[in-house]
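Here the complex is missing one protein chain, while the rest keep their positions.
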Amino acid sequence: MARRPRLSADPTAAAARHPALFRRVTRARIATVLVIAAMLGLFALGIVVLEFDGRRFVQGLFRLGEFVVFMVPPSTGNWATFMIYLHALAETVAIALLGTLLAAVPAIAVGFLAAENVVPQFVIHFLSRRFLDTVRGVDELIWALIWVNVVGLGPFAGVLAVASANFGAFGKLFSEAIEAADPRPVEGVASAGGGRLAAIRFGLWPQVAPVIASQVLYYFESNTRSATIIGIVGAGGIGLHLAEQIRTLEFQHVSALVLMILATVAVIDWLSTLLRFSIIGRRETVG
Amino acid sequence: MAPSITRLSDTQLDAMMRAYDGAIAAKRRQTILGFAILAVAVAIAAQVGEVDLGKFGANLHRFGDYVGRLAHLDSGAIVLSDVGEWFWGLRRWLWLLGETLLIAYMGTLMGALGGFMLCFFAARNLMGSAVVRFATKRFLEVCRTVPEMVFALIFVIAFGLGPVPGVLALAVHSTGALGKLFCEVVENIDMRPVDGVKANGGSWVEVVRFAALPQVLSNFASYALLRFEVNVRGAAVMGFVGAGGIGQDLIEAIRKFYYSDVSALLVLIVGTVMVIDLATERLRHALLGLERA
Amino acid sequence: MLVLDGLSKRYGDIYAVADVSLEIPAGGFVGIIGRSGAGKSTLLRMVNRLAEPSAGRILVDGQDVTRLAGRRLHCWRADCAMIFQQFNLVGRLDVLTNVLLGRLQRTPGWRSLLKLWTHEEKAVALSALDQFDIAQVAAQRADSLSGGQQQRVAIARALVQEPRIILADEPIASLDPRNTKTVMDALLRINKHYGITVLCNLHSLDIARLYCDRLVGMAAGRVVFDGAPEALTDTVARDLYGLEAGEVMDAGPAPDTLPAALPQPVLA
Amino acid sequence: MLVLDGLSKRYGDIYAVADVSLEIPAGGFVGIIGRSGAGKSTLLRMVNRLAEPSAGRILVDGQDVTRLAGRRLHCWRADCAMIFQQFNLVGRLDVLTNVLLGRLQRTPGWRSLLKLWTHEEKAVALSALDQFDIAQVAAQRADSLSGGQQQRVAIARALVQEPRIILADEPIASLDPRNTKTVMDALLRINKHYGITVLCNLHSLDIARLYCDRLVGMAAGRVVFDGAPEALTDTVARDLYGLEAGEVMDAGPAPDTLPAALPQPVLA
Partner (left out) sequence: QDWKAKYPELVFALIPEENASGVTNRWTPFAEYLSKELGTKVTLRLANDYAAIIEGQRAGNIHIAYYGPASYARAAMTGVKTEPFAIEVNQDGTKGYHSVFYVRKDSPFQKVDDLKGKNLGLVDPNSTSGNNVPRYALSKMNIDPEKFFGKVVYTGSHENAVIALQQGTVDVAANWWNDENESSLRRMERKGMAKYDDYRIIFVSDLIVNSPFAYLSDLPDDLKAKIRTAFFKFAADKDAFNQIYEGKRQPWQPVDHSAYLPVVELIKFVDELRKQKRS
């Protein structure tokens, strides 16, 4: 076909005109290297301080296999137990659903307050972020105890404890998603005379909704599988059974329970994908 | 009526309006159906969850009870009256905190690297092969669904007691959790730069490096640091593998009802969380606005 | 009467707009021309306060717009519709909703937030879309449209705003000749019929000469030309764009004469 | 020789491109014209396989491009540079890196992944930028540039690719006259000097007539005109764009004659 063009240019002349661009050692590059070096250094320190022992590590790897044998085949012993587990799983899903939603709704409001591009006043978003940090910093167990004081043992306390433990994380994640949104649609709405609410509703919300949806669904999933907090407040649930079976070394039960949770998680994941892509729309993939 | 717009006659509009409403109605029906299902689910869940707003309202005043007890020393004095007594174990706690931070750091770093490497294989918009995507997603699910405790037990048997099995358990779990979150960030990116790099003949790796990575880095950082925070607080595994840590001291204090210790430890942990959050904010802004000038 | 008084905007060390003073009487159709990067977009963005001026004032009928805040700022923005160079549509909303956003100031908040538009509002928005030949995509998502379609949606949105001033940032950049004409005609019509002021960034001098009452030339953030279209002689235009003498405007040399006139090629 | 054989692309029920067959000899400068939404962008995107054709084949020198995959697909894409209507730059990378992305195929993977470009490569990229007058913004982030600056970065990126074919999707939409000329001249120069085929979507008929050897007119996804620029009479063009008889191309009627020709406004 055609001749191929050959591009060439004189590097020395170009370097003379744009010295900054030809520097091999730039501030950004130094910073990157320093950060990576620091991270690796800390990692190395960890290896020394925490007594990682290469030889034992390798030996251990071989022993991993032995252990897995305890877990197969997964089994719940009998049908009745299986039904009990199934029931506990359903209960857990219900509590996790309610807890997650209860956390998400107020967190959306606080998330907007804590986003710099929505509330430019430093004090407000600083305080809301520190408030969220505090909620997050308080251990789940403490939340559980506080709510047991209020509503007694039972699933309701579980819902409240799940909600308070998730609220802090949601507020932070939502506010960060909002800050990362594209400002152009917001400008579009503002230029049409939309107030702050309208700018949020039409400029930001369509952009952050898929992100919020995926985070809520992720936490829903996470609450379902690691439902220890539900067990603490006496709401039963799959987490309690799991903890019990681990404690009593019933590994076949453990693996059966894990498989059940895995199936649930896969369903939630599938739902999540469905929902998210119905919001973002499908796009072609890189071939 | 906008003067600058020639309003069409109603007959002309009719057809358009119907076409529009028809197209929207399908979507609206879907939305309404979705909300209806959600409402039913919530109603059922409220039943199962024994939600009792009356009780909640009547007893809400007790919310402060526990908190109030946290604010008092053994002697009954308010904690602030004697900060030295309140923070009597500061040296030990700081030491534990440092150790915990190091363990959580190792676990998070390994987990973040794992999640980072896997997330692109699970993302629908970057990975064409459904098989690879499916396999990666299921693998990540296994990593985060098998309880940390089980991994910890396995690793204890394999590697012996100490921080090592804890770090590994954290790493496996973090890989699963971060892998999924990262993957969703990747699925949300603007595809135009991807087209741009592809059109330059970039390979898959180069598309990831130059089109996807710059868009997702800030989100990755914030998720990884949130995970770090979670891992610092995650007491259970550390206690289980005998690595202690600040979280276990907290749980011990809670269970033994040493109220002032609980509040002192909480202050330390909340402070750590705040520092991490501030660091996240700076890092994220730096990545988002990388040399914006 | 729109008065810009010593308006400047600095990004870092660069002045995107430097000390611009202009008086634009109501009902004018002003074209702003200048090379890419001259500061045209920035100037328009300052007028409706999407970019905060670093210095200077903007007066509308004697009122200082740079001081507005809250509800009154929103009213001002509703009064001066902006058509963006990059459209700034909400990609994930459908086209009709994007157009209806232009009615936000005129719709009670609760109704617009729930997207409960009246039949009348939808009728207006659809008519506006139809005027630009895109009523058939009303239900599509804005980000699935072609470039020119998006641009026309943005223009329709501006029109349903019933503004007093229209700020148009290259409204015809992605349009074919027919749509160019439709859009410029629409701008001209509302300008002439209703006395709405139009400020319009344009790259095509021919179009600028045809439609505008007055042209403002910018270079490196400053106003370097201000006058009637007739006053924009080829010499002035060449200066403005830094073209060589003898070069024809709005078009390159005929292909056969071209290779000789090449600038220093990088290609060797 | 680039042959499109019965190429179609469907989105849902709509055919964006329907059964297009074209033969484009090497070294041609082909302008694609048509109304907004006619399918011009989609056609170009299919040629370098960013959009998968729903039907039809693309042959280059007898080789079926629609069958390529993996490394050979990357090579083909590197061979046909694309200039996007919406630029498709990586906003968060600096301008120089964006341009250097054009060299990906020619740089060993490990070096490009670490952004370790050689002096030689940087010099080439800079001279390409310089050619379009934007070398001074090389270190800025791509998303802080003005529209026209971004468009020129995209063009520079395509040039450093050293392609065999250039696909340009409205490369001059956001450019002022001078830059329009610079860009079109550059395309013409590499077309004439090296015999590189150029496929260019254009909205300005004047520019299309001046630079192209051949024009292809599209409407509703189909080819409705294919011939030399001279063959594109005003009648044909009017048909293509659906303009009324007597309307001048590339410009509206003179302002003073206009208000009479307005459609009936509804006053309220």
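The first chain written gets the first letter, and so on, giving A, B, C and D; residue counts start at 1 in each chain.
Going forward, contacts are C-beta pairs under 8 Å (C-beta built on N, C-alpha and C of every residue); 3 or more make two chains touch, one makes a residue touch a chain.
On a predicted model such as this, the values are computed, not experimentally measured, just so you know.
**Student:** For the chain not shown, which residue from A:Pro74, A:Pro183 or A:Gly234 touches it across the whole complex?
**Tutor:** Final answer for the missing-chain contact: A:Gly234.
**Student:** In the complete assembly, which of B:Gly89, B:Gly128 or B:Gly271 touches the absent chain?
**Tutor:** B:Gly89
**Student:** One chain is left out of this view; which of A:Leu145, A:Ala192, A:Val216 or A:Ile238 touches it in the full complex?
**Tutor:** That would be A:Leu145, which touches the missing chain.
**Student:** Write the list of subunit B residues that the hidden chain touches.
**Tutor:** Touching the chain left out of view, subunit B contributes residues 62, 65-66, 88-89, 92, 152-153, 156-157, 160-162, 239-242, 244, 248, 251-252, 254-258.
**Student:** So which bits of subunit A touch the chain we can't see?
**Tutor:** Looking at subunit A, the ones touching the missing chain are residues 70, 81, 84, 141, 144-145, 148-154, 228, 231-234, 236, 239-240, 243-245, 247-251, 253.
By our rule, only the chains that are shown with their structure count from here on.
**Student:** Quick check: how many Å separate the C-alpha centres of subunit C and subunit D?
**Tutor:** Each chain's C-alpha centroid was found; their separation is 24 Å.
**Student:** I'd like the Å distance between the centres of subunit A and subunit D, where a centre is the mean of that chain's Cα atoms.
**Tutor:** Subunit A and subunit D have C-alpha centres separated by 41 Å.
**Student:** Find the geometric centre of each of subunit B and subunit D from their Cα atoms only, then give the gap between the two centres in Å, rounded to an integer.
**Tutor:** 43
**Student:** Find every residue in subunit A that makes contact with two or more other chains and list them.
**Tutor:** 5-9, 280, 284, 287
**Student:** Enumerate the residues of subunit C that touch no fewer than two other chains.
**Tutor:** 11, 86, 144, 161, 189, 193, 266-267
**Student:** Chain adjacency by touch: line, ring, star, complete or other shape?
**Tutor:** Looks like everything touches everything, fully connected.
**Student:** Okay, in this complex, where on subunit C does subunit B touch?
**Tutor:** The contact residues of subunit C facing subunit B are 11-12, 94, 96, 119-120, 122-124, 126-128, 130-131, 135-136, 138-139, 159-162, 186, 189-190, 193-194, 196.
**Student:** For the complex, which residues does subunit B have touching subunit D?
**Tutor:** Contact set of subunit B toward subunit D: 1, 3-7, 192-193, 195-203, 205-206, 209-211, 214-215, 290-293.
**Student:** Any idea which subunit D residues touch subunit B in the complex?
**Tutor:** Interface residues on the subunit D side: 45, 48, 50, 71, 74-79, 81-82, 84, 86-94, 97, 101-102, 104-105, 109, 112-113, 139-141, 144, 154, 157, 161, 263-268.
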